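Scroll down for the structure; my scribbles are underneath it.
Just one protein chain is left out here, and the rest sit where they should.
Order of writing sets the labels: A, B and C. Residues in every chain begin at 1.
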Amino acid sequence: MWWLSLAKASSFAPTQATKIAAEWDSLYQFLLVSSLVACALLIGGMIYFVTKYRRKTNHDKTPYISHNSMLEFIWSFVPLVLFLMMFVWGWSLYYDMRTVPSNAKEVHVYGQQWLWQFEYKNGKKLNNEFVVPVGVPVKLIMTSKDVLHSFYVPSFRIKQDVIPGRYTDLWFQAEKLGEFHVFCTEYCGLDHSKMLAKLKVVPLEEYETWLATTTELTGGPGAQIYNDKGCVACHSLDGSPKVGPSFKGAFGKNSMMDDGTEVKVDENYLRESIVNPNVKTVKGFPKAVMPSFQGQLSEEDLTAIIEFIKNQK
Amino acid sequence: MSTDNKAMGRKHHFAHHFRSAEHEYESAKQGIWLFMATEILMFGAIFAAYAIFHSLYPSMFAEGASHLDWRMGFINTCVLLVSSWTMAMAIQSLQSGKGKNAAPYLIVTLLCGAGFMVIKYLEYTHKFHLGLYPGKWFTYEGAQHSNLALYFSFYFVMSGLHGIHVLLGMGLITWVLIRTMRGEFDEHYYTPVEGVGIFWHIIDLIWIYLFPILYLIG
Amino acid sequence: MAYHRFNLDLFISNSLLNWLGGTMASHQSTHHVIPAKVFVIILGILLVLTVLTVVFHSMQLGSLAAPVAFIIATTKAVLVMAYFMHLKYDTTINKMIFGTAFFFVALLFILCVIDIATRIPVQSTL
Partner (left out) sequence: MAAHVQTGKNYINEFAGLKSWLCSLDHKRIGVMYAIAVGIFFLVGGIFALLLRTELFSAGPTIMGANTYNQVMTYHGAVMVFMVIIPGIPAVLGNFFLPLHIGAKDVAFPRLNLLSWYVFMAGSILAISTLFTSKIDTGWTFYTPYSIRTSTATVTMVVAAFIMGISSILTGLNFIATTHTLRAPGMTMGRIPLFVWALYSTSILQVLATPVLGITLLLLVAERTLGIGIFDAALGGDPVLFQHFFWFYSHPAVYIMILPAMGIISEVITTFSRKTIFGYTAIAYSSLGIAAVSFFVWGHHMYVSGQSEIANVIFSALTILVGVPTAIKMFNWTATLYRGSIQFTTPMLYALGFLFLFAIGGVTGIMLALIGLDVHFHDTYFVVAHFHYVMVGGVLMALMSGMFYWLPKMSGKMYQESWARISFVFTFIGFNVTFFPQFILGSMGMPRRYFDYLPMYESLNRISTIGSYMIGFGFVVGLITVIRAIYSGPPAPANPWGGKTLEWTVASPPPHHNFDVEPVITAGPYEYR
């Protein structure tokens, strides 16, 4: 179809990494071409009329054409039929997007303020990146821990909001190997634009071996909590300040609070900042952004994470 | 034609941009009915939210309603119905030339409104005493459903908003009562009284729906 | 020479447009006054219906309770609208204005319920 090749050059959508992306591109290209034709007709007609019927004298006589029922019927009915055809095509594409094959592998996704967490059935957890096999349908079961987020993979043309208190699902079948961007597209506050993740598509065997290996995080149980509970999203380990202060060399130092008082960073300061973060805020960092972990961390989790922060020299 | 209120009050003359008093009355009535449409839409939306959550948590809403004292609600409904009647009689007496007893009817309407607010005050303090506050202030123990606070959020938002409208209505009636006693209205000009009357009837109309939904079905 | 030189194409549109215009400019000379006796009867009916609502409620109708209460409330509302608010004797424009308000509340409710009722719940399989 000639118009497909014509439109392919002009559609700037990212690489087609799934069959649905290909279907999506063909609908988009059809609409691009038909819009081009419609605008050419309308704007071209306007420019032609405007140039041809320029005002010659100040007493031009214009014909008294008040209406033309046949013409008006045509340009109401034809667009209606055209739009309805496009609607049906869009609907069929949406139908494919939303019917999840039964043999899909499941990955659980947790969105939280400014971090994506992925969890596999065998308990393997990791942040801001996840691996899927090529050519196998994958179903994402998603929920949010705080506010609305939205899981968006441009190369797969898929997007679904992630809602607290409820699960939403999304499926895709990657056809191309490689690494793809994942964005958050529902405004979620300070680092909404930093909430990016990497989606790696690998051959099936490589995926199986990757899934089996359990990477042991150095730094004991505290490191695991540092990743799972999302501290990594705001507190770095290399000294660079992010949303919150860095943990590197923080323990034992006196640090200035935003109300001017000087506080020694010790166990109970850390415990208080984890359980009730809004009481004290370090100078230069946004106030009331850190959620309280009251009731989310057991006693030994708390000591483990404090231990982890302590030995970040 | 009661001549005495003509001597006391100024004779109303219709505004310059209208063709006649009838013309002014007609556009004023349309303005009033358009405003009533906005009131119906505002309360309608909160009723829609209530109905949606009622279908999501039916048993919790039933438990919530059991905490309410339907007798207080019943008395309040009768009080508002009587006040609607006295309001209608006030307008009717003005229309039929018996302008003198419009003011007593308006005063009775005011008293009914005040009575309504007193009963509501008693209900609210009784609930606060039990700890049945809305939303996050909810401190009542022994609720079978964990999110009973949601029911009382609806209860306090809907009846509170209605209560504010009752106060607004009473303010308007006082303004109209003063003008009636000054003799500004007669059988040819009573549009403000009719306008306030329609607003008062809308408040009564909303309570007619609020009572069974909040107190009885839950 | 004020003949009508501007011809509207669709005949139906012309009559509807002018009808819309016509009703608004109609001048009733005297406003309809409802006799006091009628108001007393209406108040009586309203109070009886209120008692009826409570009686039905105490009869534990179960799933039927909501529709019954709604029907009684609607009849009371119609009575208040028709007589106390003079809507029965008012111009058609005012009735239309008030009617559209209820239509759009119903529209909001129905389309919201269409969404909420037809959501396919997704469960976590962890």
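Throughout what follows, a residue touches a chain if its C-beta (ideal position, glycine included) is under 8 Å from a C-beta of that chain, and two chains touch if they have at least 3 such contacts.
Given the structure is predicted, the values throughout are model-derived calculations rather than measurements.
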Review point. Which displayed chains make contact with the chain that has been left out?
Key: A, B, C
Exercise for review: Give the residue, chosen from A:128, A:168 or A:227, that touches the chain omitted from the document.
Suggested key: A:168
Study note, to complete from the structure: Filtering A:90, A:135 or A:178 for touch with the omitted chain leaves A:90
Practice item. Check each of B:150, B:166, B:193 or B:208 against the chain that is not shown and name the one that touches it. Key: B:150
Exercise for review: Name every residue on chain A in touch with the hidden partner chain.
Suggested key: 11-14, 23-24, 27-28, 31, 35, 38-39, 42-43, 45-46, 49-50, 53-56, 60, 62-68, 71-72, 75-76, 79-80, 83-84, 86-87, 89-94, 97-98, 146-148, 150, 152, 154-155, 157-161, 163-166, 168, 181, 183-194, 286-288
Exercise for review: Using the touch rule from the top, list residues of chain C that touch the missing partner.
Suggested key: 2-6, 8-10, 13-14, 17-18, 20-21, 24-25, 93, 100-101, 104, 107-108, 111-112, 114-120
Revision key, fill the gap. Residue positions on chain B contacting the omitted chain are 15-18, 23, 26-28, 30-31, 34-35, 37-39, 41-43, 45-46, 49, 52-53, 56-57, 134-137, 147, 149-150, 153-154, 156-157, 161
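The definition used in the following text is that only the chains that are shown with their structure count from here on.
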Point to revise | Inter-chain centre distance, chain A versus chain C - centres from mean C-alpha coordinates, in Å | key: 45
Check your understanding: So, what's the distance in Å between the C-alpha centres of chain B and chain A?
Key -> 48
Check your understanding: In angstrom, rounded to a whole number, how far apart do the mean CA points of chain B and chain C lie?
Key -> 18
Check your understanding: On chain A, where are the residues touching two or more other chains?
Key -> none
Review point. Can you list the residues on chain A that touch chain C in the complex?
Key: 66-67, 69, 106, 108, 119, 121, 141, 143, 166-169
Exercise for review: Can you check the complex and tell me which residues of chain B touch chain C?
Suggested key: 20, 22-23, 25-26, 29-30, 33-34, 36-38, 40-41, 44-45, 47-48, 51-52, 55-56, 70, 74, 77-78, 81-82, 84-85, 87-89, 92-93, 95-96, 194, 197-198, 201-202, 204-205, 208-209, 211-213, 216-217
Point to revise | Residues on chain C engaged by chain A in the complex (per definition of touch) | key: 6-7, 9-10, 121-126
